[in-house]
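Heads up, one of the protein chains got dropped from this complex, but the rest are sitting where they should.
Presenting chain A:
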Amino acid sequence: MYCHNPDTIETSGGTEYKIEELVEIALKMKPYFGKKGGVTVSGGEPLLQAKELIPFFKRLKEEGIHTNVDTNGRILNSFAKTLIDEYADLVMLDIKHMTEEGYFALTGVSCKETTFNFAAHREASGKNMWLRYVLIPEITSKPELLHAMGNYFKEFKTIEKIEIQPYHKLGIHKWEALGWEYQLKDARENTPEELEEAAAILKKYFKEVKIN
């Protein structure tokens, strides 16, 4: 309900690209990737197209390009598993909320457990993962929620870092342009102190905490 790319939520529409066209675009950008750059599929939810992403990532790996999936972990079918197990160098997993009610309130679906299962699957594969967490004042910023997240994930060995995404309202105009009602109008943006406090809590549990 606060996605900053609401124009990417709709599952129909958009521009269709052939895989080779996308690979070509990636190759044109490859000189700029440096040591850490690469291709990230994001959304919306990229795993809705997991089957189609497999040959794309396969080609990227052939070209020596780093691959990354930015997902909410709500889909874990056999295609999604193949994609992340075999072809994704990195998974960035978005943790929406640590309680089922909170998760539902934010997303309109009950998928908290699916996201946790996704994390467990990635952990079992032994491959790199980052967590991402949007810090919304009063909604996801409560210290008990942060401690709960820390406790839940602290034993995970594949988590390299957690990124705190400050809550911002940049997406509002896009929602309005789509004629939708922005549903978190009343939430405010974080203060720098709030961000630091949240980071301090998470540092007790994670190797690296970054405020984006």
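The rule is short, and it goes like this: a contact is a pair of C-beta atoms (placed from the backbone, for glycine too) under 8 Å apart; a residue touches a chain by one contact, two chains touch by 3 or more; residues count from 1.
The rule we apply is simple: contacts and distances are computed from a predicted model.
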{"item": "Record-based protein name (UniProt) of the chain missing from this complex, from \"NADH-quinone oxidoreductase subunit J\", \"Oligopeptide ABC transporter permease\", \"Formate acetyltransferase\" or \"ATP-binding cassette domain-containing protein\"", "value": "\"Formate acetyltransferase\""}
{"item": "Among A:33, A:79 or A:116, residue touching the chain not depicted", "value": "A:33"}
{"item": "Where the unshown chain meets chain A, residue by residue", "value": "28-29, 31-37, 210-212"}
